[in-house]
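What you see is the complex with one protein chain gone and the rest in place.
A and B are the chain letters, set down in written order, and residue numbers restart from 1 in every chain.
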Amino acid sequence: MSVVLAILWKDLVTEWRSRDRVVAMAVFSFLVVLVLHFALPARDAAEARRLAPGLLWVAYVFAALLGLNRAFALELENEALSGLALAPADRGWVFLGKAAANFVILGAVQAATAVVFALFFAVDLWAVAAPLAGVVALGSLGVCAVGTLFGAVAVRTRYREVMLPLLLLPLLVPVLLPAVDATAGLLETGTLRWPPVQLLLVIDAVFGIVSFVSFEYVLDE
Amino acid sequence: MTALAAGGSPADRIAARLRAPTGWLLALLAAAWLASVARAPEDSLQGVVQKILYVHPPLAFAAYLGFVLTAVGGALFLWRRDEGWDRLARSAAEVGVLFCTLMIVTGPIWARGTWGRWWSWDARLTVTLLLWFLYLAYLLLRGFTEGSERGARFAAVYGLVGVPVIVLNYFAIDLSGGRAIHPENLQRGSLGAGMGLPFLLGVLSTLAAFFHLLARRIEVEGMRARLAERTQGMRGEEGRWAT
Partner (left out) sequence: MSEAACAVAVEGLEKRFGPVVALAGLDFAVPAGSVLAVLGPNGAGKSTLLRLLAGLARPSAGQVRIGAAQDGDRRRVRGRVGYVGHATFLYPNLTARENLLFAARLYGVAEPGRRADALLDEQGLEALSARPAGSFSRGQAQRLAIARGLVHDPPVVLLDEPFTGLDPTSADRLAARVRALATAGRAVVLVTHDLAQAAALGDRALLLVRGRVAFDSAPAAPSAAALEAAWRAAGTA
C-alpha cells in the first residue's frame, strides 16, 4: 500500500516540477474542443446540448491518450520502468500507483476542458457540475485502468504513439457508450440515470481487476 | 527436451492429430454443402443474395470461436509458460481474423440485397466490427513488440482483456438503444423448407475449415521452433526475446 502512495507521490511531484504533461494535455484538449466547435457548430442551445456529451468525451479521450503515452515515456528515461519492475512489491500495487497518478492528472485536465467547452459551446455545465464530475470520474477510472495497463505495454513497442490508441480505443468503447449516455441524460434532464452508471461501475470493476492482475505479466522483461 | 520444446506441448499434439481428419471432413462437407446450396430454393423476396445465409452465420461462429481460442491460449500461456499455448493463441488469431474479415464482407453484401443499405449500427454489427479491430490490434501488437516472448506475453494480456470487452459491449449497445435490424437468432423451424440442410452443412464445413487451418498453422509454427532448435548450435543468439 505504501508502494501505491510512493508512486503516486513520485509521479505527482515529477509532474509538478515540470508540468509538461499537464500543460500539453490541456492545450491539446482545448484545441480539440476548438476544432470540434468549427467542425460541428451548434445552431441553437438544444443542438448544443445534443452534441455536447459526445464531443466532450472525444476531447477527454484524446487528452487521456496523450497523457498515458507521456506517463510511461517518462519511465523509459534511464529505464526507470525496469527500476519499478525490480521492486519486490506485488506489481498490482505499482499499477495502482501509476493509475492513480494518471487519474489525478487527467482529472485536472478534464475539469479545465469542461470550462472551455462550456464556454465555446454555450452549454451550462455548471448546473450539473457535481453529478457530471461523478460520471466523468467513473469513466476516467475505466480509461485509466486499461490505459495504464496498455500504456506500459505500448511504450515497449515500435511506433508506441500509434500503438496506444490502436490498442486502447477498441477497449474504450464499452466505457464511452454508457459515459456519453449518462452525460447526455444529465444535460437533457438534469438527473442521473441509473442504468448507464451501473454499467460503468461494472466495467470499472472488471477493468480494474483484470489490469491489477495482469500488470504482473506486463512488467516482466 | 522439456515440454517447452516444440512437439511436446499439448497444443501441438492436438494440432497434429486434428489436421488430417479435418482436412478430409472439409473436403467432403464442402462438396456436399455446395451441392445442397445449389439445390436450395431461392427466396422469393431476396433472390439469390439470400444464399449468403449459408455462409455468413457460420463465418460468425468461426470468428468468435477464434477470439475465444486466442484468449484461452494466451491465458494458458501466461499460466503455464508453455510455448505451445502461445502457438495456439497466435494461430487462432490469424485464422480468426480471416473469418472475421469474410464475415464483415459478406454481411454488407447480404444487407444491401435485403435491407437496401450496406451498413447499420445495430448491436451485432457494431460488436463484430469491434472484434475485427481487436484482432487487428492483437496482431499488430505481436508484430511490433521487440522480442518474441514479450510479444507473446503482451498479446496474451490483450486477448484476455478483449473478452470482457466484447461481452460488455453487447450490454453497452443495448443500453444505448442500438436498433436491432439484424435478423434475430434463427430458431428451430424458422428456416424455410429445404434450407435446413445447407445451413447445417455450412456450419459444419466452416468449422472444419477453421480447425483445419488452425491445425496447419500451429504445426507450421511448431516446425519453425524445432528447426531453430536444431540450428541453435550453429547460430544461437541472445536474440530479441527481450529488448
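Keep in mind that, in the parts below, contacts are C-beta pairs under 8 Å (C-beta built on N, C-alpha and C of every residue); 3 or more make two chains touch, one makes a residue touch a chain.
Being a predicted model, the structure only gives us computed values, none of them experimental.
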Full-complex touch with the removed chain, picking from B:L175, B:L207 or B:A225, is B:A225
Among A:E47, A:D90 or A:E188, which one touches the chain that has been omitted from the display? A:D90
Would you write out the residues of chain A that touch the absent chain, in ascending order? 2-3, 5-7, 9-10, 13-14, 17-18, 74, 77-80, 82-90, 220-221
Residues belonging to chain B that touch the chain removed from view: 2, 4, 81, 83, 148-149, 152, 221, 224-225, 227-229, 232, 236-242
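Going forward, only the chains that are shown with their structure count from here on.
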Centroid of chain A to centroid of chain B, CA atoms only: how many Å? 32
Touching residues of chain B toward chain A in the complex: what are they? 78, 130, 133-134, 136-137, 140-141, 144-146, 150, 153-154, 156-158, 160-162, 164-165, 168-169, 171-173, 175-176, 242-243
Quick one: in the complex, what on chain A touches chain B? 146, 149-150, 153, 156-159, 163, 166-167, 169-171, 173-174, 177-178, 180-181, 195-196, 199, 202-203, 206-207, 210-211, 214, 217-218, 220-221
